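Excluded from the complex is one protein chain; the other protein chains are retained at their positions.
Going by the order they are written in, the chains are A, B and C; count residues from 1 in each one.
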Amino acid sequence: MDIGFVGLGRMGQGVAENLLKAGHRVTVWNRSPGPVAALTAKGALAAKAPQEAMQGTLLFSLLASDAVMRQMGFAGALLDAARKDLIHVNMATISPSFALELTEAHEARGLTYVSAPVFGRPDAAASGQLEIVAAGKKAALDILQPVFAELSRKIIIVGEEPRKANLLKIAGNFMIAGAIETMGEAFALLKKGGVDAKLFHEVMTERLFTGVAYKNYGGMILSGNFEPAGFALKLGLKDVNLARSAAEELTITLPIADLVSSHFRDALREGWAEKDWSAVGALAAKQAGV
Amino acid sequence: MDIGFVGLGRMGQGVAENLLKAGHRVTVWNRSPGPVAALTAKGALAAKAPQEAMQGTLLFSLLASDAVMRQMGFAGALLDAARKDLIHVNMATISPSFALELTEAHEARGLTYVSAPVFGRPDAAASGQLEIVAAGKKAALDILQPVFAELSRKIIIVGEEPRKANLLKIAGNFMIAGAIETMGEAFALLKKGGVDAKLFHEVMTERLFTGVAYKNYGGMILSGNFEPAGFALKLGLKDVNLARSAAEELTITLPIADLVSSHFRDALREGWAEKDWSAVGALAAKQAGV
Amino acid sequence: MDIGFVGLGRMGQGVAENLLKAGHRVTVWNRSPGPVAALTAKGALAAKAPQEAMQGTLLFSLLASDAVMRQMGFAGALLDAARKDLIHVNMATISPSFALELTEAHEARGLTYVSAPVFGRPDAAASGQLEIVAAGKKAALDILQPVFAELSRKIIIVGEEPRKANLLKIAGNFMIAGAIETMGEAFALLKKGGVDAKLFHEVMTERLFTGVAYKNYGGMILSGNFEPAGFALKLGLKDVNLARSAAEELTITLPIADLVSSHFRDALREGWAEKDWSAVGALAAKQAGV
Partner (left out) sequence: MDIGFVGLGRMGQGVAENLLKAGHRVTVWNRSPGPVAALTAKGALAAKAPQEAMQGTLLFSLLASDAVMRQMGFAGALLDAARKDLIHVNMATISPSFALELTEAHEARGLTYVSAPVFGRPDAAASGQLEIVAAGKKAALDILQPVFAELSRKIIIVGEEPRKANLLKIAGNFMIAGAIETMGEAFALLKKGGVDAKLFHEVMTERLFTGVAYKNYGGMILSGNFEPAGFALKLGLKDVNLARSAAEELTITLPIADLVSSHFRDALREGWAEKDWSAVGALAAKQAGV
């Protein structure tokens, strides 16, 4: 298939490379030129402007934030340059309200917008082991399913409204953040009380909390080893704040998210922006002086 | 072995019966007579007063709270009536500070106190599948290990200070409560946003959150089926408040525990005291009007 | 002076009328025509478009939110139509970050932007008894001082950076919201405990808490009389959320603001959006069932 790709961060590089491996024609664009060169060396075509990546059947985007996408014109002018029947697959974790705005902006121009945020770190992107959470028009999803299969180990279809995929993704990251915070507080309590937090972690992850979220992040908190980051703390804060904004728009409350957001900001002030987001789980012990 | 047993609630009955099955001589006492009769029918001896249960090698206790134990005299006068080398194994979830007080009160009288709180619901107690978290003098634990083996599928030794076993247990229940609250908030967010919370739960518990805490409690929250309670909400609140008190004594903070305690109280005002404690996870959706 | 005025809500009408009374030539614009007619009856000129109100020496604006101002073009295109040396005085409570953006957008076009948010309800606007919190270039403030004097009983100059006036205003409303919330919780505690909350309010406001914030809002909470609103609850939530956003941008935490924001949302779900914002102080008692 003829596919454009905009946004070659660590995640984007892995995804784009898998599209190449699967035999697609991939035209890439990125703000900084380094990643573009790396991909053209593997067979990608370089776009001089984002518009050039919007002339195929599909456009994948994986940009940093709502603000960056808005600034580039994805909610307006930039779309006027796209091929008339383009399907735009946005893998970034954006706000549900911006997803709705994008949906309407695309529809107004006869384009199709699909939200397809992912669970998984850069290594999962590189190895085609992502979990893709997708929502959009059924016709578009039918076209996308075989492509998604080349990139992922699991595809979760949330429905026809793109914003719903984003809400599910955000809720997932909120769950992880809540787990990190809770572990951090529990570890601080135990350490201050003279109890071996590693023993506790072993016991808890043996049956009650066997999942990766508790095993891996708990182990990182206890080891104090947060670099290199699988997912940077500043991005974790961004996602927790997306959950808070979504809650505000829906007129509900997420007290855990408010709490976690505060602690993420405390962590930023510690200078931990680029550490793995599980570092926020080390904050409680640090604040407790243990 | 000659074993006394005080406190025949749902958990205590299962434990005492397993001691009988293992061939021990078990002398039981309980405030209300019903459970005593049930156990004497299975071979236990009935004590007319708690003191009568304190004349063997071991005393097991599984009473409701610090306050009940204090009122019965376990931190003072009652101990004067115990056999001189009695080992007292307290399986209740009590506060670490009370465990310390009990330790000192026993030592002052030549007795040995062991904290041995458990993870597991009444069915695990009945089937000998508890996880026992034990701390106390090594000599006493050496004697207890084979007895614990008759009651449990796992024994976790935390050290020689009994209070540490209680702190670990409390931290464990705090972790579960934090998970229930976080799921409850996530589900409320999704429901209010029109996303299928069951799909979300399936996705999250497939890899990131595979443990029993998320699978079982999450399933209960989504089904709305909280009766009969495996662990009553009012007891969940008691344990979360033990975590808060422990944090206060250690001069640290547990903001998640404060939050969860507030929501447990909201749930009590809903009349949910006897429901399973996972019902607190249904509160966020109820408050959100979904 | 030749003054334009955009935004004739309840506050704006009072301010505009005082400008007329002071003898200025006032050209008014408003989205809905009703308030325009009321003011032209009192001597104002009607502008057909906002641009027409930007041809005098001063432009006053008092619009609903950052979003409305952005949509109208105040951070961009709309300014191109302004008289070259226009001083724009914005009395709305907007975010400090948007104030900075407005400052830069005006400077880029040779215009001057001044933030001048106010303390005071519509009756204070009408009677010229506002407290004006102003920040902007000294030369502009020198011109504005006599005009402000016609509108207010007090002028507070915060400096030359307009955003600082907005931050001070937001912090002030945050203080009031914190007081309302604290009183609400205290009253709920007392009522649930059978103590006369009115007696408590009398005692506390006699010496420790004599200010208007405690006397008036406390009295309203106790009377349960929140209509008509002096300041609508939905606007109170907007301002508290401005404080939260400002805190996020400054990488600090405002836990009281998070808490109060949650309770404001609970109040919105009760259908209290148009009640006075002190109604949020009645929420704790309602939730407590008293």
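The working rule: a contact is a pair of C-beta atoms (placed from the backbone, for glycine too) under 8 Å apart; a residue touches a chain by one contact, two chains touch by 3 or more.
On a predicted model such as this, the values are computed, not experimentally measured, just so you know.
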Checked against the full complex, the residue among A:167, A:213 or A:288 that touches the missing chain is A:288
Where subunit C meets the left-out chain, the residues are 96, 119, 131, 133, 154, 156, 158-159, 161, 163-164, 167-168, 170-172, 174-176, 178-179, 181-183, 185-186, 188-190, 192-196, 199-200, 203-214, 243, 246-247, 250, 252-257, 259, 284, 287-288
Against the hidden chain, subunit A presents residues 266, 269, 287-289
For subunit B, residues touching the missing partner are 241, 247-248, 251-253, 255, 258-259, 261-262, 265-266, 268-269
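We take it that only the chains that are shown with their structure count from here on.
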In terms of mean CA position, the chain most removed from subunit B is C
Across the interface between the identical copies subunit A and subunit C, with over half of residue numbers shared counting as same and under half as different, the residues used are same
Argmin over chains of |mean CA - global mean CA| returns A
For copies subunit A and subunit B, the superposing rotation on Cα atoms, rounded to the nearest 5 degrees, equals 180
Expressed in whole Å, how far the mean CA point of subunit B lies from that of subunit C is 53
Where subunit B touches two or more other chains at once, the residues are 287-288
